[in-house]
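Here the complex is missing one protein chain, while the rest keep their positions.
After this line comes chain A, so read on.
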Amino acid sequence: MEILRVEGVNKSFGGLKALNNVNFKVNEGTVHAIIGPNGAGKSTFLNCMIGRLAPDTGTVMFGDISLTGMKPHEINQVGVSRVFQTPEIFGELTLLENIMIPALAKRDGDFALHAFARVDQDAEIRDKAMHMLEDVGLAEKRDIIASSLSRGDKRRLELAMCLSQDPKLLLLDEPTAGMSRADTNNTIDLLKRIGDRGITKVVIEHDMHVVFSLAEKVTVLAQGTIIAEGKPEDIKGDPRVQEAYLGGAHL
């Protein structure tokens, strides 16, 4: 079953054609990786999917909902969450608050004027947030300010924020960029664990180690065009991919 279907998406910035007639499908419950050299259009593609950028032409279908033209918060409300390349968290708020906010957004919708309720007495949301923090191993730090976390912890926090919404589709933009090998492996383990919940994932990644340990299907993007698609093993051996991605070197 397809959960995401992208058809004929084009996007130009001035004279630069960032995406050229991209067609893309993701099956429900799978992990789909998008790889490609720098400037291939990966992030642009992701931005077009979640309403940060509007594609010039083409459609993005999530199930039977068209995401084109929807606002970011509306796209999130139908079940698409995103982890950014540089962690986007609420820096001045505590870790617990950071997770309670998305959990509240999931429960109460995009706006709720609960001006006389009390945050600390909302047991349902609090428990959910605590549970989520335990899942990513940040439970002891729940009362510290998020901006004081290390980079790796910030990423884990952001992931927990997205997961607290039980999304149907999770988009990850280079979830291990700038991480040490040990942290990368931790993140891979974490992502594998959450795979059990049946969340479909689209991962943009540079690190082949991550791609091959997670993805069931890989799409290769170069200069705004899809040049190859298939199982990781097939992609590894594809000469076009090696040409575009590594300048001809063998993986």
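The rule is short, and it goes like this: contacts are C-beta pairs under 8 Å (C-beta built on N, C-alpha and C of every residue); 3 or more make two chains touch, one makes a residue touch a chain; residues count from 1.
Note that in this section contacts and distances are computed from a predicted model.
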item: Per UniProt record, name of the chain withheld from view ["Cytochrome c-type biogenesis protein", "Carbon monoxide dehydrogenase subunit G (CoxG)", "Oligopeptide transport system permease protein OppC" or "Amino acid/amide ABC transporter membrane protein 2, HAAT family"]; value: "Amino acid/amide ABC transporter membrane protein 2, HAAT family"
item: Touch criterion as defined above, residue of A:Met61, A:Ile101, A:Ala139 or A:Met208 at the omitted chain; value: A:Ile101
item: Candidate in contact with the missing chain, chosen from A:Lys11, A:Arg82 or A:Lys168; value: A:Arg82
item: Full-complex contact with the absent chain, from A:Glu7, A:Glu28 or A:Asp122; value: A:Asp122
item: For chain A, residues in touch with the removed chain; value: 50, 71-73, 76-77, 81-82, 84, 88-93, 97, 100-102, 104-106, 108, 110-120, 122, 161, 165
